[in-house]
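One structure is given below, represented as structure tokens, and several questions about it will come after.
Every protein chain of the complex appears in place save one, which is left out.
And then subunit A:
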Amino acid sequence: MEFSWPWEYDFPPFFTLQPNLDTQKKQLEAWRKLVIDYCHHNKIFVLDVQESIPLFQNKTIDRQLSSEGIKRVLEILQENNQIEWCDKSKKQCFVYWKTPQEWGNLIYCYIIDKGMTNTVCTFYELTEGDDVKNEEFAGLDKSMLLKALETLEASKKAEVIMFGGSEGVKFF
């Protein structure tokens, strides 16, 4: 399904960082939502800032958000805990269109549904297996999965283990 761009995307001023702060606030809010929705739709778990340029430009109207503008948008996302920088270089970030907790809960509910507690699953099974094809967490980025499982570990609902050279998890 084609991603449906918001009305702002075709509005030229959307790509100019507004000097009026009230207006800017609204503008940045629209950008925040756009980034999250876009990543959600395209199942983007990790965003590379450089490669994200297409998101911040609209070739149809020949407009592009400045690097200053992009910076501001990412700042807003971080303030909302919707992104997390992978490292200090700030070249890549995790995009939490679902938070690790939300992922954790989703996975755990699935496990409960399937009665798979007290069994061990590999990471592969959880994310790439045929059984999970229709689940939201299918194709989940490994780093994201680990974060999700860490939250479950914290609430004693799971435990990450290594066995036979693979990584797996046991649910309780």
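Just so we're on the same page, a contact is a pair of C-beta atoms (placed from the backbone, for glycine too) under 8 Å apart; a residue touches a chain by one contact, two chains touch by 3 or more; residues count from 1.
The rule is short, and it goes like this: contacts and distances are computed from a predicted model.
Per its UniProt record, the hidden chain corresponds to "Vacuolar protein-sorting-associated protein 36" from the list "Alkyl transferase", "Vacuolar protein-sorting-associated protein 36", "Exosome complex component RRP41-like" or "ALA-interacting subunit". Residue A:T23 is the one among A:T23, A:T119, A:S143 or A:S166 that touches the chain missing from this view. In the full complex, subunit A touches the hidden chain at residues 7-8, 11-13, 15-16, 18-20, 22-23, 26-27, 30, 63.
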